[in-house]
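Only one protein chain is missing from this complex, and each of the others stays in its spot.
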Amino acid sequence: MKALRPVSDVGGLPSVVFGQRSLMWWGTLGFMVIEGWTTALIFASYFYVRQNFEAWPPLQTPLPSLTIPTINLALMLASFIPAALAARAGKALDRAGVRRWLTVMSVLVVPTVVLRWWDLWALNVRWDTNAYGTAVWLLVGFHASLLLFDVGDTVGLTLFYWLKPMPAKSFSDASDNSMYWYFTVALWAAIYLIVYVGPRIF
Amino acid sequence: MQHIGDTHRGWAHVGALVATCALVCLAACRPDESRSTGSTNVQRGAAPTTAGGEVDLGADDGQWVMPAKNYAATRFSGLTEINEQTVARLRPIATFSTGTLRGHEAAPIVANNTMYIVTPYPNFVYALDLTKPGLPVKWSYNPKPLLASQGVACCDVVNRGAVYDAGKIFFNTLDGRTIALDAATGKPAWDTKVAEINIGETITMAPLVVKGRVLVGNSGGEMGVRGWVKGLDENSGKVVWTAYATGPDKDVLIGPSFKAYYTKDQGKDLGVSSWPPGAWKIGGGTMWGWIAYDSTLDLIYYGTANPGPWNPDVRPGDNKWTSTQFARRPEDGTAVWAYQLTPHDEHDYDGVNEQIIADLPIGGQTRKVLIRPDRNGYVYVIDRQTGQLLSANPYVFINSTTGVDLKTGQLAVNPDKSPQVGKVIREICPAAPGGKDWQPSAYSPKTGLLYIPHQNLCMDEEGVSANYIAGTPYVGMNVKMYAGPGGNRGEFEAWNPVTGKQVWAVKEDLPVWSGALVTAGDVAFYGTMDGWFKAVDARSGKLLWQFKTGSGIIGQPVTYKGPDGHQYVAVLSGVGGWSGAIVAGMLDPRDSSAAAGFVNAMRDLPQKSTMGGMLYVFGL
Amino acid sequence: MHSLFDPSSPQARAVAGLWWWMLAVGGTVWLIVIVAMLWAAITRRQRRLSSDLVRLDDTAHVRTERVVTIASGITVAILIAFLAYDFTVGHALAQHPLRALTIDVTGHQWWWQVLYEDPDPSRQLVTANEIHVPVGVPIQFKLRAADVIHSFWAPSLNGKKDLIPGYTTTLWFQADTAGRYRGQCAEFCGLQHAKMAFYIVAEPKPKFAAWLAAASQAPASPSDPHLVYGQRVFLSAGCATCHTIAGTQARATVGPDLTHLGSRETLAAGTLANTRENLLRWIVDPGLWKPGVHMPAVPLSPPQQEALADYLESMK
Amino acid sequence: MGPSLERNIARTLLITVAIAAVACEREQRNLGQSQSAAPSAFVADVDLQPGPTFISDTSEGPFDDNAYNTAEGQALFEEMNCSGCHAHGGGAMGPALMDDQWIYGSLPNQIFASIAQGRPNGMPAWKYRLNNKQIWELVAYVRSLSGLTPKGARPAREDHMMVIPAPNQTPNAKPKNSSLPSASMFP
Partner (left out) sequence: MTAPPPHDHTGLPADMTLTDDAVAREAAQLDSIWRDGRGFWGWLTTVDHKSIGKRYIITAFLMFIAGGIEAAMMRTQLARPENTLLGPDRYNQIFTTHGTTMMFLFAVPIMTAMGLYFVPLMIGARNVAFPRLNAFGYWTYFVGVVFLYVSLFANTGPDAGWFSYVPLAGPQYSPGHRVDVWAQLVTYTEIAALCAAVNIIVTTFKMRAPGMSLNRIPLFVWAQLVVSFMIVFAMPAVATGSTLMLAADRAVNTQWFNPAEGGDALLWQHIFWFFGHPEVYIIFLPALGFVTPIVETFSRRPVFGYTALVMANITTAFFAFGLWVHHMFATPVPELGQSLFTAASMLIAIPTGVQIFCWIATLWLGRPELRTAMLFVLGFIFTFVNGGITGVMLASVAFDKQAHDTFFVVAHLHYVLLGGGVMPLFGAFYFWFPKIVGRMLDETIGKIHFWLFLIGVNLTFFPMHILGLEGMPRRVYTYLAATGWGPLNLVATAGAYIIALSVIAFLYNVLKSWRGGAPAGPNPWNSSGLEWAIPSPPPSYTFLHVPVVHSRHPLWEPAVDMPVVTGLRTDRREVLLTTAFDARPDSRHHAPGPSIWPLYLALCMGVMWIGSIFSPYFVLIATGLSAIGLVGWALQSTSTPGTERVATGDAVVELA
């Protein structure tokens, strides 16, 4: 074994960083890719089985309703504002700001999970009725699991901010949380357009 | 379909122009109303001798001796006491419980001041005395059909009625017997077994007596039977002739005198060559519907039922002579002409519906025609001398076919709606019970209109493998039915056979599964499956009167003149049949394929009607 | 009879030709690579000096680079040749003849239903597990599956094609020489995938026509009382709930069509040679020969079994 | 390989062996053709029983808890045209099988008897056409339709038109016997 020769001291480097400098950002990105790709594959399957039908939704299957999913999408888009503000407060190391905006965000996102139940029934078809029903249920249902996880994450983080003295690292977590939320909503927007709006146009 | 209408628009205009002319002509052909009214008061000691068959008992408007009223099968009565003005005063005069609870599809028969009723299985026969208040039972007869016959009866254990002729009552039992009873005493004159339940044959039809022949056909098209019509000797009950619907010409009684109008129906042994080897032996083509008789041409007319199994993939070819209109000689059954309505039927479009004999002004001349509102959704007008097709217009929404070519007689199939094995084909219209099932229409020569009780159903179908085991169902199709366009499942429709157009229609929520009746009083009667017995204006369809009976009505209303000289209307109430199987068979609505998919369309029926079996007689 | 090495159709021959060519080229490539590797690993080891090998020798490196580049180039060239040859063969195989005898084959767990199509439906012929074809005539197969995915494959005649529920697939070939060619299901289809074989019997045209005529005739009703008894057993003991024998009331389609069973060479989709003894064994306990087979053991007395076997064997 | 790893592996093996010891009847493939004995069928058309108290036979058929045999029964149900009369359990010519009304009893041996011997109102006798094993398989499938067999052994949907809720989604049933007004009404 060769002798060690120090050439550099890293003690002065920061121990809490934001964005792509932080590990958690990369990890979050990794799982976003996995989940996004899974959704893409389900979309591909959705279009694949669609070839087997002369009409879409199939004859005798009603179109999905728009009201609830639209409200849900609006709610999610509205939550972008507190999410962005929370992320900014995080970067500014503003503990009170993070707490405030996370709270507002929680208030907006918790109903989306509840509404998701009605999103499913707004499909107006059962998952076992035909392959169309299966495909749309899986898309909306799979996204529901992401939503549940993400909302749980947001609410949990908010509670921690209220109940515990949060370490400096959590500022970074708050900004990553917002990033993951944007992703979740973006996926929903795609699902909304393809599942709920698409059959009305094509 | 629309483009057919366009093609024949010119023809239709001509038809409309001569409509008035037609009415005048038909009024002339109509039986003399005053004479028949006068004769009903007479206590008839002996019916006209009918061994020769020339006399049409049905001409007597005081009586109702066969379910279709007369050989022309018009279900039209010349009685006028009940009319647009008086009908609102109609009230029940008497009721009678039949003691059975399955689907009551029969017509009460009235002859010589006696009313004869055949119930569904176990096919009790009751003779009710019309001369006494409360219509007491004169006699009753229990033919004791085999219990097991219920297990091979597709679509409920119904019976469509008896027929009166020459002092006898003739009827069929579910287990395949034809029985003649003495009309006065109820003593059996003969009892002939004509069908074999062990191979799936049953009989549900009402026989018809023509020229000393009792005409009977078998049921069981869903059991892989081979369809036939038999002519029995009226006096002895011996089978004189049997005309099969499939197989070699000698079995179908196609001989040298046979002349089909269209080339597609010409050829030797088509009943064999239009099937895969041997499939004709189990190919269906039964006859459980209506027969008409034209005494001037001396021809009987009937249509054969669907080919078996339903799954068309296992029986490539035209599958002759299923779903075919036949004209035969009544004495020996010889086929005179035939026209296959639905070749290679893919959707259970039986051809057993009624054909009404009328003379219509078509193309500037009076044509002797058959008017046939067929199960495949078209009203066919056919020259009854030659079998030439004069018109075929859809009376319901149709997408399974795109029209009938009048030159070739060919039905144009829509390949998009052909069933496939292992794949659900959605929205096939009309559904398997067709535009109209067995429930007979009435034709009023007075208005010139055909009154069609029918359903409005579409279906999803998936072909599955069909395994033939003698005596068990042979279907090979998964079916799911539901309401057709508009959401109403039934309709009572007035149709002008000359113009080929609908005149008016009454939308009904449930399928109209009862027969129709129309009178010279310009009132048309029908019943609904939730139990309403309705009278509508024959010219406008306006509801004039209705009465709620105890169970859904799927029977055939009749009208007659009572011993008191007044007009009465009678109908059996008792829901069932294919459409009412969910109630009559206590089926489980969670299975949308139950009752061959009909249950899916009738999930709400148990909330609207329960089982029953009751005769209702109405009078003023 | 059942091998890529015995091609008996232009199709199989084309593929076999491709195979031998690929084997020759591939084998050469393999040999060169292995020799080079061994040469480098063993021979050169001795010649090398042990000094400072970590540092690069530039001339050697450049030379090696050239060799590696050339080798890669040759690889590309060979692959292009492969591709060209393959496309030629594939294109030839994909050409469907205009006129062909069409045979529908439906795969069941675990047997083959065979139907000879004819524009005249009354001339259709249904049989099972043994397909007679004329020599020198293109045969088009329409392939369907009744339950799970199967694959139709007679290696001496052509490659395989899957039978997939929900699809109708096609395959064609033209047998050149008369003979019996074995084929087998090539897609795992459950318990008895191993015993789901079939035979293709290629015959000269007149012989095929004679076979077709004979096969289309329903067998004569037996007159020998023993055989009559056998037929009665067949019709009443449950055989007729699954099998068809033309000319009788047995018209069921769950199991193979048994009309002319006596003329087939194997039983149970190529599992047993068709002898009376084997037939008897098969009837007595099918599960012994094909565990999991859907055919039940029907409880019959020995005389009934004998009569049944004799009756079935009598239908040549 | 630390000692704790070894201990952990040993522990895992123990759990494995323990669970494996509970042999899974549900997954057994009865491939032999051995005949299950036919029961002494005891059929009650009415609940009234004169004499000593009625003692029911076994409440479980031999294949009730076997998914494979139940599936074989499902195939037979189609192949033997049972579905022609009973549809997919909803009934048609024959009575519904997925409801809680059993004219001739819902016990396995009663259903066995109904299939084997037939019933007077039109149910054919199958004992000359099917062997006992096949009838027992049908019994298991028929009982699964109304939720009478263990849920894990009931079939899921078929690869066909979706016409009934799959038996594995049907709630467990509490059967009633002979609850119809008159058995003779229903074939």
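Order as written gives the chain letters A, B, C and D; numbering starts at 1 within each chain.
What we mean here is this: a residue touches a chain if its C-beta (ideal position, glycine included) is under 8 Å from a C-beta of that chain, and two chains touch if they have at least 3 such contacts.
This one's a predicted model, so the numbers in the text were calculated from it and none came from an experiment.
Note that the undisplayed chain, when the full complex is considered, contacts A, B, C, D.
Set against the missing chain, the residues A:66, A:113, A:131 or A:179 yield one that touches it, A:131. Touching the missing chain, out of D:107, D:135 or D:153, is residue D:153. Contacts to the hidden chain, counted on chain D, fall at residues 1-2, 4-5, 7-8, 12, 15-17, 19-20, 22-24, 26-29, 31, 67-68, 70-71, 74, 152-153, 155-162, 165-166, 168-169. One chain of the complex is left out; on chain A, the residues touching it are 1-18, 20-23, 26-27, 30-31, 33-34, 37-38, 41-42, 45, 48-49, 52-53, 58, 91-93, 127-135, 137-138, 142, 148, 152, 156-157, 160, 164, 166-171. Listed here are the chain B residues that touch the chain not shown: 422-424, 462, 478.
Keep in mind that, in the parts below, only the chains that are shown with their structure count from here on.
For the pairs A-D and B-D, the count of C-beta pairs in contact is higher at B-D.
Separating the CA-averaged centres of chain C and chain D is a span of 38 Å.
Centre-to-centre spacing of chain B and chain C amounts to 53 Å, using the average Cα coordinate of each chain. Counting partner chains per residue, chain A shows two or more touched chains at residues 130.
Taken residue by residue, chain C touches two or more other chains at 165, 241-242, 254, whereas all remaining positions touch fewer.
Residues of chain A touching chain D in their complex: 128-130. Considering their complex, residues 224, 272-278, 281-282, 314-317, 421-423, 465-470 of chain B touch chain C.
For chain B in complex with chain A, the residues that touch the partner chain are 416, 424, 426-427, 460, 482.
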